[in-house]
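Input: a single structure, listed below in C-alpha cells.
Of the protein chains in this complex, all but one are displayed in their positions.
Which chain is which? They are A, B, C, D and E, in the order written, and residues in each are numbered from 1.
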Amino acid sequence: MISEHLPILAVILPLVGALTVLLAGWAERRYCYPVAVAVLTIQFGLSLAILREVLRGGTIHYYLGDWAPPWGIELVVDHLSAYVLVILVFLSLLSCIYAKRSIGGEIDPQKTVAFYVMFLLLVVGVCGITVTGDIFNLYVFLEISSIAAYTLVASGREKKGLLAGFNYLIMGTISACFILIGIGHLYVVTGTLNMADLARLLPPLYDSTIIHVAFIFFIVGLSIKTALFPLHTWLPDAYSHAPSAISVLISTVISKMGIYATIRILFSVFTVGFIVDHLPILEFFAWVAAIAVIAGSVIAIAQTDLKRMLAYSSVSQMGYIMLGIGIANSVAMTGGVLHILNHALIKGCLFMVAGAIIYRVGLRKIDDFKGLAGRMPYTCAAFFIAAISMIGLPPTVGFMSKWYLTLGAIEAGEWFFVVVILASTLLNAIYFWRVLEYAYFRHADAETPELESRVPVSMLLPMLVLAAGCVVFFFAVSIPLGIIDAAVADLLGGA
Amino acid sequence: MIEIPPALIPIVGALLVPLLSGKVRKAYLLAVSVATLAATLVLTPGSTFTVPFLGYDLALLHVDSLSLIVGYIFAFIGVIAIVYGMREERTGHHIAALIQIGSGLGIVFAGDFLSLYIFWEALAVTSVALIWYGGREDSRGAGMRYILLHIFGGGCLLGGIALQVAATGSMAVGEVAPGISSILLLIGIGVNAAFIPLHVWLPDAYPRSSVAGGVILCVFTTKAAIYLLARTFPGAEAVAYMGGLMVIYGVSLALLQNDVRKLLSYHIVSQVGYMVVGIGIGTALGVSGGIAHLFNHILYKGLLFMCMGAVIYTTGRHNLTELGGLARRMPVTMIACVIAAASISGIPGFNGYISKGMVIDAAASMQMTGLGLLLTLGAVGTLLSFVKLTYYVFFKKNNEIEAREAPLPMLIAMVATAFCCILFGVYPGLLFAILPIPVDYHPFTAGHLIETGGIVVVAAVILLLGWNLFKPKEKSVPDLMEVYRLGGRGLLGFSTTAVNRVSDALAAARRSVIARLGWFVQDPVMATTILAGTALLPVARAALPRARAASLEEDLMRTRDEYPGNPARMWGTGYGLLLVTLFLIIYFAVLFLIG
Amino acid sequence: MKRWAALLTVIVVGALLLWAEGDMPAFGDPDAPAHAHVAPRYIEEGAEETGAANLVSAILADFRSFDTLGEITVIFTAGVSVILLLRRGERL
Amino acid sequence: MIEDLVVAFLTRYNYYMAVIIMLIGLYAMIAKSNLIKKVIGLNIFQTAIYLFYISIADVEGGTAPILVPGTDVVYVNPLPHVLILTAIVVGVSITAVAYALAIRIYQSYGTIEEDELLELGSERR
Amino acid sequence: MRENVVIRTVTRLAVPFILVFGLYIILHGSSRAGGGFQGGVIVASAFILIGIAFGLDETQRRIREKVRTIASILGISIFIGIGLLCILFGANFLGYAAIPLPLDTPWVRGLMMEAVEIGIGITVMAVMTSIFYDVATKEEGE
Partner (left out) sequence: MATIHSIVPACAVLVPLAAAVLILLSRRHEKIREGWTILAAAANFLIVLSLLPQVLAGDRVACTLIELLPGLDMAFRVDAFGMIFALVASGLWIVTSIYSIGYMRALREHALTRYFFSFAVAIAAALGIAFSANLVTMFIFYEILTISTYPLVAHTETEEARKAGRKYLAYLITAGVFFLFSVILTYFLTGTTDFQPGGILAGTGPVILQQILFVTFLIGFAKAAWMPLHGWLPSAMVAPAPVSALLHAVAVVKAGVFGIVRVVCYVYGIELTAEIGMGTLLAVIAGATIITGSLLALQQDNLKQRLAYSTVSQLSYILLGVALLTPMGITGAMLHVPFHAFMKITLFFCAGALIVAAGVEYVSDMKGIGRRMPVTMLMFSIGAIGICSLPPVCGIISKWYLVLGAMQAHNLAAFLVLITSSVLNILYFFPIIHTAFFEEPESGREGVREAPLSMLVPLAITAVGSVLLFLAPDVAFLRLVEVAIGELTGVLP
C-alpha cells in the first residue's frame, strides 16, 4: 500500500520531520540532531525504494487529490528524478550527520533547533522539485529550498555570511521571478501547467515569440540558480561564508537541484525538438557553459581561501555539467548527468574537508596548510582522493564523466568543447595540487603545535564515505549508468 | 683434443685476475697466455665451435689456414706481451691486456660477423684502458679520440654487417659484394687498419699508452683489421693503392717524429700499408705476402715497441732529442732493437726482408709499377728512419742519462722475439709452411738481394747528403688529427650551442608564458579588465573627447598599479543583476540571430 | 557609472520585452489559449466536484492543494528563517 | 505602422505596464545601494509579475470566479489567481527573510549601504 | 514607549472585530471571497496591532512563543494530516473524496477544504505574528 504513495511520502516525510524536529527541539535541544538524522535516514531508504520502483516499473505517476492532470497536480518520478533524489537525499543525510559537530563552532547553540528545522525544510523543497511533474509546483518547492538556503547561509556566526546570504537572496529571488515569468508566458499560450501537457502542447507554438521569451526567462533564471558563469556572483560568497555543513549542503544539494530543474525544463518541457532542432539555442548555452568551465577554474586558481577556491571550482563544475547537457547528445548527456553524482560526491567531500580543517585547526588559507597531512591524515587523504577525482584522474569517478563528456563532444564534432573539457583537467590540477602540495610537501612552521588533530567521527565518517564513493563508483559506475541511460533516453526521446 | 675457442681462455681468465696477487698472479697470467697459445696450436682447419645466440649460431671457431697463421702469431705475441708486462702491478692493466689478446684471437677465429663485431668492439674498449694506463698528460684525450674513432668505425662495420645480413641473410664472414654495405665495411675496417685519413688515432694513441700496453696495442688492432680485410676484400684494387699511400705517408711522417713510439706508430701505418697492398693485389702471392708481412710485422714491431718501452721504462724519456748513449747501458735492448730495425728495414737475413719482398714482388707481377715504386720508396724511408732511431737512442753521445738494463721479464720477451725475427728471416720456409695460400717464392734470389742492396745504397746516400735533415726536432709534426679535433670540437661546440640556444629559448618562452599566466590568474577578473581596457584604449582615444579619454586612461593606469586587487572580493547584487540583464539582452540577441 | 549602466541595460531589456510582448493575446481576450485548456473545467465542474462556490478556493484547496501545502511550508520556512536569523536567548 | 503600435498598446497595455513596473523594480535593485531599497525594488518587480498573472486571467466582462448558481455570467480564469496567491505568499516570505537579513546586517556592520558593505566584506582577513 | 491612549483604546475596540472578521474570512473561504491566507493574515494583524499598541511584551503575553510555535506546527499538521488520512482511506494524498463521512462527495470535499483552510489560517496567523515579533524585538543592549 505504501509503495504507491512513495513519491508523495518523499515530500511529506521531511516536512513532518521538520515539524517533529521543531517539537523535539522545543522539548530539548539535544533531540534535534538524532531526529533529523533519523528522518533523513528513513528518507534515504524511501528514496532508494522509489528508485527501485522506478527501475522495476518505469516512471511513476502520482495524482494528488486523485485529480487527473492537467487539472490536478501530478507527481512524476522517472529515472532522472529517482536518480537525483537518491543523490540529494544521501548527501543531505551525510551533511546532516556532519553538521552535528561542525556547527558547534559556527552557529550559536540556541539556534540549533531552527537550524535543523531549516535543514529539513530545505530537503523538503529539494525532494519536492525532484518528484513534481507540475511546473508551478516546481516553482513553489524551488522557493522553499531557496529560502531555507538563504537563511542557512546566513545562519553562522560569520558576519560575511549575512552579506552572502543577502546577495544570494536577491539573486535567487530574481532567478525565481524569472522562472515565474517564464511559467506565466507558457501558461498564456497553453493554458496548462503540467509538464507533460506542456511538452505536448508546445510543438505547434514553437515559432511564437512568447515561447521564446519564456525560454529566455527560464534559461536566465536557471542559469542564476545553477550559478552558470557569469551569473555566479552569489555563489562564491555563499559557499565560502556559510557554515561548513551548509557549504556541503548547498554545494551538493542545492546546486544539483538547480541542474535538475534546468534539465527538466529544457528537456521535459521544451524538449529537444525545440532547443536543438527548432531553435538551436542550446549550442549557445553550451558555449556559455564552456566559458564557465574555464573561467571558474581560472578564478579558482587565484583564490587563497580553500572554501572560496572550492566555490569557484563549483562554478567551473556547474559549467561542466551544463556543457554535457548543452551538447545534448546521449553520450554527453550521460556524462553531464553522471557528473551530477560525481560532483556531489567530490564537492561534498571537499567541503567537508574544508570544514573539518576549520573546525580542528581553524585554518582557511591554503598557505597555512603546511604540514597539515601529518596532523590530519585521514582528512587529507579524503581531500586527496576527492581532488584527483575532481581533476578527473582514474581510478576515481571524475574520470568517468570526463570520458563521457569528451566522447560526447567528439561525437558532436565540437572540438572546442573537447579542448575545454580537457583543459579544465589541467586547471583543476593546478589549484588542487597546490593544496595537496602545501598539505603534504611542506613542513609545518615551528610555532604550530605538532599534535595530531583528531576530527570527530561524525565529521570524518561522512567525508570518508564520500571519498570512498569517489573510488567505488569508478568501479561500479555501471550502477548509476544503468539509471542514467534510461533517464537520458527519456530526456532525448522526446525529440 | 678438445678444441675450444682460444679467445675464451684469456677473456674468462681475465675475470679471475682481480682475485689473485703477487707471484701467483704472475704465474697465473703466464699460464693463461700459454694455455691460449696451446689452445691455438692444437686447432686444425675445420674445427668448429658454435654457440647459439640471438637465434643465430655464432661460430666462435672457424678455423682455416688464414685464421690459423694469424691466430698462431697472435697467441704467441700474447705470451710475449704478458711476459713483457710482468712488472706491471695494475690489475686493470692485466685484465685489459688479456681481454685484448682474447678479442684479437676472437676476431681471427670468428666465423660470423656478429661475434666478430663483438670482439672488434671489445678490442677497442680494452685498447682505451691500455692507453689510459699510460698515464701521460694527454693519455685521456688520446684515449677518447681513439675510442671515438673506433666507435665510429665499429658503427660503420656494424652497419655494413647489418646491411649484408639484411641483403643476404647470411652472417658468415666472407667476401663482400660491392655496394653500400661494402663501403661501410671498408670504412669500419679502414679505421682499424689505419687507412689514410682514418689512421690518426694510431700515432695519437700508441705513444701515450702504457709501456706494456704499447706492445699489445701495436699488435692486435691493425692486424685484426688486416685479417678481416683479407677475408672480405681480397683483390680490391682501390685497397691496394690505399696501401701504397699508407706506406709513403707513414714513412714520411715517421721520419719527422721525435717521440720514439710515435715514430714506431707511423711505421705501423707504413708497414700495414704493405699488407694492405698485398691483400689489395689479391693474387696468391699478394695475399700470402700480406699475411706473411703481418706475421713478421707483429714480431719485429712488437720487438721495437718492447725495446722502446724498455727505454722509456728505465729512462722515463721518450723523445729522440732527450735520449742517447744507451748502447752501453742497455746492451741487450740495443741488440734487440737493431735486430728489429734490420727486420723492419728489410735487411736480408731478417724476417722483414722475406715478406716485404713478397709484397713488392706481387705488385711487380701485376704490372703495378707505380705501386712497386711506392713500396720501394717506403723501404728506403724505413731504413732511414730506423738508422736514425737507433742512432739517436743508443749511439748518440749523451752522458746525462743514468740507466740500467731493463728488468728480466722484459729482456726475456725481447730476446725471444728477436730470436724469432732472425729465425723466420733465415728459415723462411717455416713461415711459408703455414701460409694460407701456398706460394712459390724464393726470397734469396739475386734480384731481391740486389734490390735490397739498392735500397740500402740509396738510403746511405741520402743519409750522407742530408744527415742534418733527419736531426730530430722537438717541434711535433701536425697530422690530420688536428683537423679532426678542430672539426670535432667545432661541430660539437656548434651543436651544443645550438641545442642550448634552442632549449634556452624554449625555456624562456615557457617561463614567460608561465609568468604571464601567473600574472593573469592572480586576479583574473581585474586582469581581464586591464587587458580589455588596454585593448580598447585606442578606440576610446579616437571616439571620446580628449579629457574623457585621458581620465579613462588614468583609471586604467591606476587599476594597473593596484593589480592584483583582491581576488576574494565580494560582488554586490547590483553587479550581479547587471550581468543578469545583460544576459537577458544577449539571449534575446542570440535568439534574434538564430530564430 | 553604475546608475547609467543600469539604466541603459534596463531600457534595452525593456524595449526588447515590449517588442516581444506584442505577440501576447490581447488583454481580456476570452479566446486566449490560457482560458481554453484547463480553466474551463474548473469553471464548469469545479464547484460541483468540490462543493466550493469560490473557484479560487476550490483550486487552491483541492485541485492544487499540494501547491498550497507548499505555500504554507514557504510561510513556515520564512517564520523559522526569521527565528533562525533574529531570535536570541529563547528556546528556539 | 503607428496605428499598429497604438492598437498593440491599447490591446496589450496590461503586459506593457507589467514590463515597465518590472523594469522599475529591476532598476532599483541594480542602481540603489541601500539594501532596503533593493528589497523594495524586488517587491516592485514581484508586483509586476502579480500584475502580469492577474491580467492574463482576465476575460473581457468576466466577474470574480465565485459561482453564483443559476446565473449565466462569464467568469475570469481562476487559475492565475490561485497561482498568484501562492506567489504573493512566497513574495511576503522572501521579504520577511530579506528584512531579517538586512536587520542582522545592520546590527553587524552598522550600515545597510551595499557599497560600504562590500568594501567591509572584501577586506582580507 | 510613550503611552498613547487613543491608539490603545482603538486597538482594544478593534481587535475583537478584526479577529471575528478574520475567522469569517477563513471559514467562508470556500463559498465567498476569502480563504486561509487572507484570514490568517487578518488575525495576525490583530496581534500585530496589539504589539504596536501595547508593546511586544503584551503581545508575548497574549500569544506566547509556545502557542505560536505549536500553532504553526498545528496548521501544517492539519493539512498534512488530512492528506495522510486520505491515504489511509485508500485514496491518493489529499484525495478528500475518500474520507468516509456520511455525506455526498462534494460536501466531504467542501468540509475538508474548510479544514485545510483553517489549518492554513492557523499557520499563517502564527507565523506572521512570529515574524513580526522577531523583527520588532531589539537586540539586547541596543
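The definition used in the following text is that a contact is a pair of C-beta atoms (placed from the backbone, for glycine too) under 8 Å apart; a residue touches a chain by one contact, two chains touch by 3 or more.
All of these numbers come straight from a predicted model, not from anything done at the bench.
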**Item:** Partners of the unshown chain among those that are drawn
**Value:** A, B
**Complete:** Sole touch to the unshown chain from B:Phe53, B:Tyr427 or B:Phe444: residue B:Phe53
**Request:** Specify the residue from the set B:Leu163, B:Val247 or B:Met358 that touches the hidden chain.
**Result:** B:Leu163
**Request:** Just name the one of B:Leu60, B:Ile77 or B:Leu114 that touches the chain not displayed here.
**Result:** B:Leu114
**Message:** Of the residues B:Leu148, B:Ala284 or B:Leu552, I need the one that contacts the missing chain.
**Reply:** B:Leu148
**Prompt:** Pick from B:Ser21, B:Ser503, B:Thr534 or B:Ser551: which residue touches the chain that isn't shown?
**Reply:** B:Ser503
**Message:** List every residue of subunit B that touches the chain not included in the displayed model.
**Reply:** 52-55, 92, 114, 117-119, 121-122, 124-125, 128, 132-133, 135, 139-140, 143-144, 147-148, 151-152, 154-156, 158-159, 162-163, 165-166, 180, 492, 495-496, 499-500, 503, 506-507, 510
**Asked** In the complete complex, which positions of subunit A touch the hidden chain?
**Response** 388, 391, 393-395, 399-400, 402-403, 406-407, 410-411, 418, 422-423, 425-426, 429, 433, 437, 440-443, 474-475, 477-478, 481
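Quick note on the criterion: only the chains that are shown with their structure count from here on.
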**Complete:** Per mean C-alpha coordinates, the chain lying farthest from subunit C is B
**Asked** Greatest Cα-centroid separation from subunit A: which chain?
**Response** B
**Complete:** Contact tally winner between A-D and C-D is C-D
**Asked** How many angstrom between the C-alpha centroids of subunit E and subunit B?
**Response** 108
**Request:** Quick one: report the Å distance separating subunit C from subunit E, using the average Cα coordinate of each chain.
**Result:** 21
**Asked** Which positions in subunit B touch two or more other chains at once?
**Response** 568, 570-574, 577-578, 581, 584, 588
**Request:** List, in ascending order, every residue of subunit D touching at least 2 other chains.
**Result:** 26, 29-31, 38, 56, 66, 79-80, 83, 85-86, 89-90, 93-94, 96-97, 100-101, 103-104, 117-118, 121
**Fill in**
So the touching chain pairs work out to A-B, A-C, A-D, A-E, B-C, B-D, C-D, C-E, D-E
**Message:** Show me the residue ranges of subunit B that touch subunit D in the complex, using the header's touch definition.
**Reply:** 566, 568-574, 577-578, 581
**Fill in**
So, in the complex, the side of subunit D touching subunit E is made of residues 64, 66, 85, 89, 96, 99-100, 103, 107
**Fill in**
subunit D contacts subunit B in the complex at 26, 29-33, 38, 114-115, 117-118, 121-122, 124
